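Mind looking over this structure? Questions follow.
Just one protein chain is left out here, and the rest sit where they should.
Chains here go by letter, A, B and C, matching the order in which they are written, and residues are numbered from 1 within each.
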Amino acid sequence: MKDIREDIAWAKINQDVMKSLENPRKLYWVILFLALAAFGFGVGCEIYQYRTGMGVENVNNPQVWGLYIATFIFWIGMSHSGTLLSAILHLMHADWRKPIYRFAEAMTTFSLMTAGLFVMVHIGRLWQFYYSLPYPNDRGIWPNFQSPLLWDAMAIFTYLSSSVLFLFVGMIPDLAIARDNMQPGWRQKLYTLLALGWEGTDRQWRNFRVTYLTIACFLIPLAVSVHSIVASDFAMSQQPGWHVTSFPPYFVAGALYSGCAAIITLFIILRYVFRFETYMTLPILKKIVRLTFAIAMVWTYLNAVEFAAVWYSHDEASKAVLIQKMTGTYAPFWWGMIFCGSVVPLVFAFKRFQTNIPVLFAVSLLLNLGMWLERWMIVAPTFSHGYYPWTWDHEQWPSLVAWGMVFASFGWFTLLFMIFCKVFPSVSMYEVKEMVYHRTLHLKKSENAEQGAH
Amino acid sequence: MSVSNLLENWAQVRHEHPNNDKPHDPYKWAMAIDLDACTGCNACSIACYAENNIPVVGKERFQHGQQMHWMRVERYWDEDGREFPDQGFQFLPMMCQQCEAAPCETVCPVAATNHTADGLNSQIYNRCIGSRYCSANCPFKVRYFNWYDYPTDEMVWPAEMQQQMNPDVSVRSKGVMEKCTFCVQRLSAAKVKAKGEGRIVAEGEVQTACQQACPTSAISFGNLVNPDSRVHKQWAAQQVELDKDKQAKNEEEEASELRGYRILEELRAYPSVMYLERVRESAV
Amino acid sequence: MYRFLRFPILLVGLFLAASSFAANSSQPALTTEDSLGPQVQQPIEFPHNRHAGLKDASDPAKGGMEINCQYCHTYARRSAVAGIPPLQKCIGCHQNIESVRNKPRIVELFKYWDAKKAVPWKKVHDLPDFVRFNHERHIKRFVEQQDRPVQEACGYCHGDVKEMTVARRQKSLAMGWCASCHEKDHPVVAEGGTPIAGQAYWYSFQKPAAAVDANTKARGPNDCWQCHK
Partner (left out) sequence: MIDSGSVKQMAGHPFDRRDFLKVLGWSGAAVALSGCGNTSVEDGRETVVSYVEANDYMVPGVGVYFNSTCAQCDAGCSINGRVREGRVLKLEGNPDSAINKGRLCGLGQAGVQHHYNPDRVREPLLRNGNKGEAISWEKAYALIAEKLAGVSGEEIAFLSGGVSGHLKVLLGNYLDSLGTKNHFVYEAIAPSVVRAANLKAFGVEMPRYRFDKAQVVLSFGADFLGSWVSPVHFSQQYAQFRKGVNGQRGVLIQVESKMTLTGANADRWLAVKPGTEGVLALGIINALGMATGEVAELVKGYDKARVSRETGVSTGQIDKIAALLKLRSPSLVLAGNAAEGYAHGSQNAAAINLLNQVLGNVGKTIEAPVSVPFPQMVPSKGNTVALKNMNDGLAAGKYKVVFNFAANPVFTAPGAFKFKDNFAKAGFKVAFAHYLDETALQADLVLPLDSALEDWGTQVPEYMTEGAQINIQQPLMERLHANTRGMGDILLGLIKQKKADEYKGFEDYYAYLRGAVLQNKGALGGGGVEDDTFWNDTLTQGIVKLAGTTTSLAAHASAAGLVLPAAAEADEHFPLHLIPGVTASLRDGRHTNQPWLQESPDPLTTIVWDSWVEIHPKKAAELGIVEGDIVQVTSKTGSVKAQVYLFPGIHPEAISIPVGRGHDAMGRYAKGYGVNPFQIMDAVFEAATGELAMHETRVKISKTGQRVLVVKDEGSAGALQMGRKIAGRVSTDQVDLSKEV
């Protein structure tokens, strides 16, 4: 099995990828419409919430955070896989990442944007959001630099801008291809503008490589720090169940995990919708699946570490939260998370499932569900079982508005993602060419070797 | 205003915990609540509603846990298999403990909750953007969020009832956090009066609404720095020290015969409210 | 040539435009800077300059009468809010001033009086409702304890009222503006004034200095609850 056929002509690569910008399968439009509808519903929910008050989320006084924060972490987590594929694997010279990193990187950007929306949706006075921005103002005061939430906002903003930059820089040669192959029109103008006059000269390539590498190096610690900081929103607090030392690595692992699962899902969808079977090949999928499996096991291990740490500590309150997770109101969700996050990925251990598209599709969705549940199980039980027993478990079940907003976020993300794939080449053409070239070289080398042996 | 503000004063913002170089002076507002005197009658809580423009949320929202009582009276009994709670209940008025190292203060992204020089944990409504992080990090869960726009709710504040609102206290609209302030509007007025006369506020000159209403005088409130204040005397007599997370009297071998304690003291929030344990007769 | 620069130039341009806008629009108004607030239409155009303005030595009918601000605005030294003098106050003098009795503004004034209706003056210095500004405290501090002239003390926030007819807001009254004064080191007592016991407490978080004298300086209170309610 090989990651890609070596006999694809470069022109065909251009042609295939450019085709994805023109006429995808019908399913594309169905997805786009569904996404738009979901997003529209969310906008309606937000308008209602904005005018009525946060109470429509059906959160209450001890349990002040609900689905929004859980989903926020979920989306932040989702963003990590893009960086993993594009930056980390780039540094490790893993060739197989090349056909798929572009959409993964787009996923990073868009899931960050979705996560950012949740910050907005969550705060009680959206119209005063600017209070949290550090800028000189006529009130003469600053935001609180001590608050993990502020670190969070900054980290996310930095990560988002770097991700956008990285996505954009990596796309420049392809944009030039698109510019050269596109009929005159607004698109060509757009590509012309964005291609920054790329000519493909040696000097440009040299600068390009250095820039790309630099940003990749910059992005990796950033990605790790972002989710560590999100973890510190919880770990820096004093609440039982949150005040856990292992939270940052746990969050990072969870992030990579959910990101990989999402990549599998999107891989399968894109492969079908844009007819990318030639590039997004099953061997590549298999590699992602194996990677995901490894991360799933790391995540499971870190889970166990957390439980063990809580159990062996003498912190009764934290222990009570853990027991409550397993046995209390949230038990079905918590066990659901364990099942989806630790048991379901065992399917990946079987070779025959590693390339079975329907199974993988279903499993990847389950993994995502599990990871979403994980986030909810981090947020909710601590609220319902904190230090102060008097306030335990007041009735709190997310309202339709809250669920609507969560579903809408998927709509919003899909919308952005689908539009991106339609407007920009979602498979990196120049890198696939490299890959094919490497493959050819490799073949030649082995042929030579064979011949030499004779 | 300026970067200099940031650079010069930043350290001060979080530097109000009592320590050697900067003790609270001349004020440190504190409370002592005698649980043996508290009968659980709720007068304090209702007085608080009256004084502080607290919205009455109604049955449905109460069911969702969205009640706003800054002062709640909790009720406990021993559930140890006895048929009847034959030693009665234990009541506990719970409100913001005005912690000296308040977990809520550090986490607010916009610094809407801060420590004041006289040892209060201030909440600035108009600065609040409603992230609710403070409440998430409050061990006592005594912060209350405005889930709805109560001032414009006909059921909560019909036009007639709006006339009862205390003009010295902001009416909170949706999306901001609120909590017990130790009736800061009264403190403020008393301080201004005293300042004008070049003295400090005397013991008994200012009362919180709950303290004033309490039929059994279970709540005492005052200036902990002032040795003449009842609160100071009570804290001293009970050997409860503000800046300790473990009181010396509990470290001794013999069990202390004093009943003063602070709730969840071990979390090192250094609450400003001391409770006195409820007493039960051993002879019956 | 340089076509690749177009996009970055666009971005940089956008960023510069946005930030310069932000910087401009959020420029704090400082104590020194006067900006006139909106021209407020009052039911009767009250001539502050005539009442409080400086006397014109040559022609007493022209200049002002140098009436102390507190003569009319009596609440300021007794209450947090300055309030507006009761109509009675205006009438108290004006019923004895025959010379202007038939001037249109005075006629209007007496119309209100006869109907026993309060004049619906419009607020000129309107602070947000979550702000607690205490007039009494500031007058005590500056006029009574530090012996500053009344017009100067009032003018810190109200501007040079004696030059105005209908009062206009002159200071920004924004939070940063208030704080800019509270953050300055001020003398605690007036020159030659008697130090008041414990005075230094009030202006600082610091422990009181051993001796408070005319050189002792301290800042205004700066915890949030001082002004916010």
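Here is the rule we go by: contacts are C-beta pairs under 8 Å (C-beta built on N, C-alpha and C of every residue); 3 or more make two chains touch, one makes a residue touch a chain.
Computed from a predicted structure; not experimentally measured.
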Fill in: Contacts of the hidden chain among displayed chains
A, B, C
Worksheet item: Mind pulling the subunit B residues that touch the left-out chain?
Response: 35-37, 39-43, 45-47, 49-51, 53, 56-59, 62-63, 67, 69, 72-77, 79, 82-92, 125-126, 151-152, 155, 158-167, 170-173, 176, 186, 189-190, 193, 206-207, 209, 212-218, 230, 233-234, 237-238, 255, 257-259, 261, 263-264, 275-284
Worksheet item: Taking the full complex into account, what residues of subunit C touch the chain not shown?
Response: 37-41, 75, 78-81, 83-88, 112-113, 116-130, 169, 173
Item to complete: Spell out, residue by residue, where the missing chain touches subunit A.
Response: 62, 127-128, 316-317, 320, 384, 387-395
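Note that in this section only the chains that are shown with their structure count from here on.
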Worksheet, complete the sentence: Distance in whole angstrom between the CA centres of subunit A and subunit C is 55
Worksheet item: When you check subunit A against every other chain, which residues touch at least two of them?
Response: 136-141
Worksheet item: Tell me, which residues of subunit B touch at least two other chains?
Response: 1, 5, 127
Worksheet entry | Residue numbers on subunit C that touch subunit B, as the complex places them | 28, 30, 80, 128-130, 132, 134, 136-137, 140, 176, 179-180, 183, 196-199, 201-202, 205-208, 221-226, 228-229
Worksheet item: Within the complex, which stretch of subunit A touches subunit B?
Response: 52-55, 58-65, 122-126, 128-129, 131-132, 136-150, 153, 233, 236-239, 383, 386-388, 390-391, 394-396
Worksheet item: Can you list the residues on subunit B that touch subunit A in the complex?
Response: 1-3, 5-6, 10, 14, 61, 63-68, 72, 74, 94, 103, 106-111, 127-133, 135-137, 139-141, 143-149, 174-177, 264, 267, 269
